[in-house]
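With one protein chain held back, the other chains of the complex are shown just where they sit.
Order as written gives the chain letters A, B and C; numbering starts at 1 within each chain.
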Amino acid sequence: MTTDALVRASSRLGEQTLLSIYWTMLLSRRLDERAWALHRQGKIHFHISAMGQEAAQVGAAFAIQRGVDYVNPYYRDLALSIAIGITPFDIMMSLFAKQGEYSSGGRQMPAHFNSRRLNLVGGSSVVATQVPQTAGLAFAIKYRQKTGLADPADATQPRVALTCLGEGSTSQGEWHEGMNWAGVHRLPMICLVQNNAYAISVPVDSQMAVANVADRAAGYGIPGVVVDGNDVLAVYDAVREAVERAYAGEGATLIEAKTYRLTPHSSDDDDRSYRTREEVELWKGRDPIPRFRQYLQAEGILSPEQAEAYERRARVEVDSAQAAAEAAPDPSPEEALGAVYAPAEGGS
Amino acid sequence: MTTDALVRASSRLGEQTLLSIYWTMLLSRRLDERAWALHRQGKIHFHISAMGQEAAQVGAAFAIQRGVDYVNPYYRDLALSIAIGITPFDIMMSLFAKQGEYSSGGRQMPAHFNSRRLNLVGGSSVVATQVPQTAGLAFAIKYRQKTGLADPADATQPRVALTCLGEGSTSQGEWHEGMNWAGVHRLPMICLVQNNAYAISVPVDSQMAVANVADRAAGYGIPGVVVDGNDVLAVYDAVREAVERAYAGEGATLIEAKTYRLTPHSSDDDDRSYRTREEVELWKGRDPIPRFRQYLQAEGILSPEQAEAYERRARVEVDSAQAAAEAAPDPSPEEALGAVYAPAEGGS
Amino acid sequence: MTQITLIEAIRRGMDEEMARDPRVFLTGEDVGVRGGVFRATQGLFEKYGPDRVIDSPLAELSIVAVGIGAALAELRPICEIQFADFIHPAFNQIVSEAARFYYRTSGAWRVPLVIRAPYGGGVSGGLYHSQSVEAFYAHVPGLKVVIPSTPYDAKGLLKSAVRDPNPVLFFEPKKGYRAIKGDVPDADSPEGDYTVPIGQARVAREGRDLSVYAYGMMAHYSEKAAEIVAREDGIDVEVIDLRTLLPLDKAAVLASVRKTGKALIVYEDNLTMGFGAEIAALIADEAFDSLDGPIRRLAGPDVPGVPYAHTLQEFYMPNPHTIAAAMRDLAAY
Partner (left out) sequence: MTQITLIEAIRRGMDEEMARDPRVFLTGEDVGVRGGVFRATQGLFEKYGPDRVIDSPLAELSIVAVGIGAALAELRPICEIQFADFIHPAFNQIVSEAARFYYRTSGAWRVPLVIRAPYGGGVSGGLYHSQSVEAFYAHVPGLKVVIPSTPYDAKGLLKSAVRDPNPVLFFEPKKGYRAIKGDVPDADSPEGDYTVPIGQARVAREGRDLSVYAYGMMAHYSEKAAEIVAREDGIDVEVIDLRTLLPLDKAAVLASVRKTGKALIVYEDNLTMGFGAEIAALIADEAFDSLDGPIRRLAGPDVPGVPYAHTLQEFYMPNPHTIAAAMRDLAAY
């Protein structure tokens, strides 16, 4: 390890980047809050939230080559997707399931983040399926490099594949098989587990008999790292190190971000049967957004006025996204029939 | 740990038991060799062998309450099954697929060991499926004990569930999920991995990025043990310790027996493309049967004359089993149609 | 008799079987304190405790496999799959294992297992919370596939499923969980402990002009459609609620079409190779001489899932009006 690497990677982030991280977390939060409000108003059917997990998601996103490196997200990755380049308007269009909605043309429920252009892979709702697929994306990266189809130093090409999922989802066989490929083939892959202590109502100790998901990495011959998922710079550092290992051909990393979701599982859930209000309050006190704001303010990077301006700007963005989406038309019924099979190459 | 536990459990085995272990290994081997001969003669379609792995299998079998504790074997567990109570005649009937054949009435290929009476569960050919099922058997044991349906001290009831599989099969998601249940619910379960270094042609380092399968146990919060799979008493000791933990309600154990198969994968395989003859010869020198015979002779437990008598007896048993099976009729065609659904309880 | 909802009938069925037989237990995701995401198991954790109502890890393969193992050991597991869409990871265990155990051991080991799963569309669930998966399993000898459409049948069939010595897939039309209500005898009444036999279809409505075969939510819609065409067109439709897809009540299927001469099969699954194909094939072979017209299927289109946006979803799902149109069309043939 060089002396450089001993310095926290985040300490090299410029002020603009730090502010950009903060802005992304804030925008995601305000959008997320609005979605809950829209659901309460009966304007949308469904919402699933990233609230409380923004640091884990945004920290990770900023550590990769956003829009270039592959990302295979899960339904909770709102903040991560925003960081990659999905817009509040995109999200609003999904929430309202309007015509031409960016992720699927209104076919999928909201929260199935997707962009071919940004190498953000549009997943299913079925947990953990994306993990071995991400091994496939990482395999393709390595394949192209080894067979001369791509130059490992070419930063315009994907060089790492990042996937996220919840701690509960690591119980799936899919996860095991994906991690195993990553280990055996030393793939440029990062698996970020957002451990928010519950899978809907099921606590982590009914899910696994180990203290940390990261403890499972050893079984795949890859490093496992636990990080405070509510500390955005700590997450950035952990993921950045993994990214550098991947870029350098040193293989995969499992990162576990310990965090908490501040909302019920989704708009269909009621969490009072399985979590005490005290526990939820405790974690509200650890909210990653005020925490990062305080840090930025303490460092003199963000003034109270600027913070207020960000809030205003977020409100405007969310408002206008909502207004535009509400005004958009519904998909026309026959759109249900299109795009079942991809046309032959060169064909129509 | 009491002083007692520090003494190897195998040191408390009586001479008769030691001889019985030897006899079982030997009988399995001679039967196994005969099966290969029958295949070469074109008399049977298929055989899959336990040769080289008898110590791992018989050592494990003798450590449980045979015929009472559940065993969920795999296709290579010939010696284990013989130790549990399957007879050479049974095996011959399977090899010839004769009417009323013990395991399936001729429906399954040979090597699908099965006996309801002996709590030996008749598996499929699909690797690793038996692992989470064994968690279910172990779950049932614990369930009965916890809900008062069974007395934990009652040795006439199953108190542990043992399953076996090859190292390659631990790559399956099924294995992960089964081990995870075992850990989370502290189930009285033992998973014995017979690591013979290959899955058909695929070497273990294409299968996993860790030195030992046992290293994966930590990820499930259970002990993982590596044992010399060609040392029958070492295997016995390792499994016995796991059995005692299970009986005492202390949960599951993963045991990895390092061993080697001395034959090709099955009668359909040709191993010359993927293993050097030198490697095979090396392991022939570590054959667990001569090794245990030498130990017994050195300890004065087995005389050369007795050893010869065992050989003769094995030959007689195999001969007569073969003769009886060859003379038996084929299943009648319509038997293909029976036993699709179990009849209602109390019904016909 | 009390009017209860479909989901309440299912809950009672489980409750009564757990009370009757200490070997019956429940497992699945969120079935414990949460009472299931649809609340099908509500109150059972409190009543039977954590030993018998077990929150599983988030892993369907092992929910089923642990159920299989426990069933081999002669417990009576009821495994809940949170949505039928998530049963696919367990396909190998269901198809290769549960279905084949009895046959492959020539009757030595049986698997008395119930797998419950809410299925079907029209609930704004999109591609992964709307699936119909029955066709896959109706192809697998060794399994039983049951789909109730009324509270009475749901409770009675569920109790039969728990008592059945074979693996039973019990698919619940979730759109009807609260929407469908019906009379069910009180548990403490003389008929309280009734069962409904697996393997028997039900004539939901008698009629002479044409036979409609359906199950689940589509059985309801078909009854509604039959009322519409009776009222508006004077067409007298017989509606057969199949209730069990495997083993199929062939006699009931054939008897109806032999009477009416025309057959329409309605299902919300994708058309091609959906369960209606089997009904059509059966009739086209064994009731050919009775046929007065083509055998029609009305089903979901062949697209990879029920889309989320309401316009798209509406387009996808058969409904009483599209069914009525198909009835008219066939009646006029």
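Definition applied: a residue touches a chain if its C-beta (ideal position, glycine included) is under 8 Å from a C-beta of that chain, and two chains touch if they have at least 3 such contacts.
The structure presented is a predicted model; accordingly, all values stated were derived computationally and were not measured.
In terms of the touch definition stated at the top, the absent chain reaches A, B, C within the entire complex. Contact with the chain not shown here comes from a single listed residue; of C:128, C:152, C:171 or C:213, that residue is C:128.
Within the full complex, the residue among B:34, B:98, B:159 or B:186 touching the omitted chain is B:98. The chain not shown here is touched by just one of A:135, A:204 or A:225, and that residue is A:135.
In the full complex, chain A touches the hidden chain at residues 70, 72, 103-105, 107-108, 112, 114-116, 121-122, 124, 126, 129, 131-141, 143-144, 146-147, 149, 158, 161, 173-174, 177-178, 180-181, 184, 338-345. Think of the hidden chain as still there; on chain B it touches residues 45-46, 97-99, 101, 104, 106-109, 124-127, 168-169, 171-174, 199-202, 206-208, 268-269, 273-274, 330-337, 340.
Within the complete assembly, residues 85, 88-89, 91-92, 95-96, 99-100, 102-104, 127-128, 135-136, 138-142, 246, 248, 270, 272-278, 280-281, 283-286, 288-289, 291, 293-297, 302-305 of chain C touch the chain that is not shown.
The definition used in the following text is that only the chains that are shown with their structure count from here on.
Farthest from chain C, judged by the mean position of CA atoms in each chain, is B. With centres taken as mean Cα positions, chain B sits 45 Å from chain A. Centre-to-centre separation of chain B and chain C, using mean CA positions: 40 Å. Touching of two or more other chains is recorded for residues 56-57, 59, 61-62, 89 of chain C. Multi-chain contact residues, meaning those touching two or more other chains, occur in chain B at positions 173-174, 177, 180, 184.
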